[in-house]
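A single protein chain has been removed from this complex, and every other one stays in its place.
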Amino acid sequence: MELVTIVTVLALIQYTWFGIQVGQQRVKHDCQAPAMSGDPEFERMFRVHYNTMEQLVVFLPALWLYAQLVNPLWGAGLGVVFLVGRFVYRAAYLKDPASRSLGFMLTFLPSAVMLIWVLAISVLSLLK
Amino acid sequence: MELVTIVTVLALIQYTWFGIQVGQQRVKHDCQAPAMSGDPEFERMFRVHYNTMEQLVVFLPALWLYAQLVNPLWGAGLGVVFLVGRFVYRAAYLKDPASRSLGFMLTFLPSAVMLIWVLAISVLSLLK
Partner (left out) sequence: MELVTIVTVLALIQYTWFGIQVGQQRVKHDCQAPAMSGDPEFERMFRVHYNTMEQLVVFLPALWLYAQLVNPLWGAGLGVVFLVGRFVYRAAYLKDPASRSLGFMLTFLPSAVMLIWVLAISVLSLLK
């Protein structure tokens, strides 16, 4: 499970780093807390951070269920796709939010695949 | 633990589906990212999605601690109440946000019951 643990920690560090960048945008554009809107660059980074949170809430349980019930190595591999996908998402969103689809799919699909797989295995195991 | 796993996956799929509906509302009402406000129908779906995230952050740890320390079957049963409650919440919120209390309680209470139970058992086990 070391690889799954490493992917988990890296995803949490990536997300934390996105959060720090939101704080930096607050300072840069004088968007003082508690504001959630203001300068467009701040708003984009804010949404990148929150969309990453939205997806982590699905990705982490999916990863660990998949690693335990299917295969930890494949789980870690899908996790690497997630990590790369989040960087793609961030870069595209900051340039133009309308171009965020590819990065979104690169992190949505690994979670979706793992969830469906875990669901199928659990239902089959119950029917046996 | 199959039933607990299935409830977990279904809750994550339900939440993901709510997120997809937020995206559909963005298109329908031309509320382009990174906007978090605009058309009332979009704002309602956005809040349904985020309130579900708020509650999942409590529900999933509560469910798994309860399943391991108390009873997985009861945990899965409370999880079904959560799933149904989120559909009730969504339907009520989209019609009139002021009517969201019942759906909210149907998902708040299962988590609250499991948390208190787990806390009581852990404190008692520590005092033994």
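Residue numbering begins at 1 within each chain, and the chains themselves are lettered A and B in the order written.
In this section, contacts are C-beta pairs under 8 Å (C-beta built on N, C-alpha and C of every residue); 3 or more make two chains touch, one makes a residue touch a chain.
Please read all numbers here as calculations on a predicted model, not as lab measurements.
Trainee: Using the document's definition of touch, tell me which of A:56, A:92 or A:114 contacts the absent chain.
Mentor: A:56
Trainee: Spell out the interface residues on chain B facing the chain that's missing from view.
Mentor: These residues touch the chain not displayed: 36-37, 40, 43-44, 46-47, 53-54, 57-58, 61-62, 65, 69, 93, 97-98, 100, 108, 111-112, 115, 118-119, 122-123, 125-126.
Trainee: Write the list of chain A residues that the hidden chain touches.
Mentor: 2-3, 5-6, 8-10, 12-13, 15-16, 19, 32-34, 36, 49, 53, 56-57, 60
The rule is simple: only the chains that are shown with their structure count from here on.
Trainee: Let me have the rounded angstrom distance from the C-alpha centre of chain A over to the C-alpha centre of chain B, please.
Mentor: Here chain A and chain B have centroids separated by 19 Å.
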